[in-house]
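With one protein chain removed, the remaining protein chains of the complex are shown where they sit.
Right after this comes chain A.
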Amino acid sequence: MPTVDKNDETPVFSVRNLWKVFGPKADRVPGSELAGLSAAELRERTGCTAAVRDVSFDVRPGECFVVMGLSGSGKSTLVRCLTRLIEPTAGTIAIDGEDVCGMGKGALRDLRRHRAAMVFQHFGLLPHRTVLDNVAYGLEIQGMGKGERRAKAAEMVEKVGLTGMEERRPAQLSGGQQQRVGLARALAADPEVLLFDEPFSALDPLIRRDMQEEVVRLNRDEGRTMVFITHDLSEALRIGDRIALMRDGRIVQCGTPEEIVGSPADDYVRDFVRDVPREQVLTVRRAMRPARAGEADAGPALDPASTVADAIEAVARTGGSARVVDQGRCVGVVDSKCLLGIVAGLDRDGPADGVRTVEKAAA
């Protein structure tokens, strides 16, 4: 990955005050008093629809950044703005510190060809080409010779597990297989960042799970940076390092899955995450209390990043409390009482005091 030897502090994507307004004379909306209007009022007064409103975020190298929201929240528009498939109305986008909005045609084409590849909800495969030629299509666009691009494409086909299907056409594949082709096509260009637009929404639940694991593997093993759009909360929690939750074009909360579930920013988010099995998302770092005398040496050891569900298993097995060990040092303990507290949601009114105390003690 080209980003590895760069300064980790330079975000892959840095988005600031991004607006996308559809409608007549759209550019008068951002920055004016119209910006504060609700969607219905804005439509009534100007005939415009603001799909993305004043959005800012950074995507760090190697992370999987998930943008989540219900349909119509502007998430698909947002991801298209990143490579200017949809031209943003206002705001700045930078890729590795380089301004995207100011790019000329050639530079933009170069960005799309080599640096950011996208996977689409409805696959976007060319129906008249074979699997292999579909995967090689991006390379063909780049002007790569036939033999070379086919060899590369064959490699990608193998990587996504479609070996033996090279000569089939998209119509002869199942939805999951088609999306694997879409993924292989995106990977073939070896892009710095992968953009996913609800890639698995059209797939069956079991196949969706498979594909999600594939994505997680790509992210963890190869360190690919990803921007992943989804409307499915469990998918977001499963694969996201950080999640931005969108509503009506705005980001209402941006944080790790644990932060979103454990400390919802407002009632909307709280409502959204209400049915999430908390023990599978929240970690023992949130559940633990300071160790009392003698507890720091006994009981099973847990990593601070392990989930409450794992801790419950360990605690239930031994019957006593379990230690939370960070780099050989015991930073706290969990027992059935504090674990049950998490499951029951007793910590919902803000982070429990105990957590803060422990963190301070650890520092």
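Methods note: contacts are C-beta pairs under 8 Å (C-beta built on N, C-alpha and C of every residue); 3 or more make two chains touch, one makes a residue touch a chain; residues count from 1.
The rule we apply is simple: contacts and distances are computed from a predicted model.
The listed options are "Glycine betaine/proline transport system permease protein", "Oxidoreductase", "ABC-type xenobiotic transporter" or "Alpha-D-ribose 1-methylphosphonate 5-phosphate C-P lyase", and the UniProt record of the chain not shown names that protein "Glycine betaine/proline transport system permease protein". Interface note for the absent chain: among A:Ala51, A:Val66 or A:Ala117, the touching residue is A:Ala117.
Touch with the chain omitted from the figure is made, among A:Val29, A:Leu42 or A:Leu125, by A:Leu125. One of A:Asp96, A:Glu140, A:Asp190 or A:Asp326 touches the chain omitted from the figure, and that residue is A:Glu140.
Among A:Ser38, A:Gln172 or A:Thr318, only A:Gln172 touches the chain that is left out of the view.
Counting the whole complex, the residues of chain A in touch with the unshown chain are 83, 85, 108-114, 117-118, 120-130, 137-138, 140-142, 167, 169, 171-172, 182, 185, 189, 195.
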